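Note that one protein chain is taken out, while the other chains of the complex remain in position.
Moving on to chain A:
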Amino acid sequence: MEGNIGELGQYIGVGLTAIGMGGAAIGVGNVAGNFLSGALRNPSAAASQTATLFIGMAFAEALGIFSFLVALLLMFAV
């Protein structure tokens, strides 16, 4: 076992950012699931709401991407 403690913390931090991915997964799943349950109740209104679906998914997903960005910054920029 050798190496410096800063690098150890860096790699642990990169691993921890994977938790953010779980959060984004919950968010995107929530958006899609609620859209589907609404769309199955009223299929005729579903087509007009796909744009809203994608906007909601993009917002939910962006925060997961931010955690990926933190991982990249820790790996290559710090």
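Basically, a residue touches a chain if its C-beta (ideal position, glycine included) is under 8 Å from a C-beta of that chain, and two chains touch if they have at least 3 such contacts; residues count from 1.
To be clear about the criterion, contacts and distances are computed from a predicted model.
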Q | Options "Tripartite tricarboxylate transporter substrate binding protein", "ATP synthase subunit a", "NADH-quinone oxidoreductase subunit K" or "CopY family transcriptional repressor": UniProt name of the undisplayed chain | A | "ATP synthase subunit a"
(Q) Tell me which stretches of chain A touch the chain missing from the display. (A) 51, 54-55, 57-59, 61-62, 65-66, 68-69, 72, 76
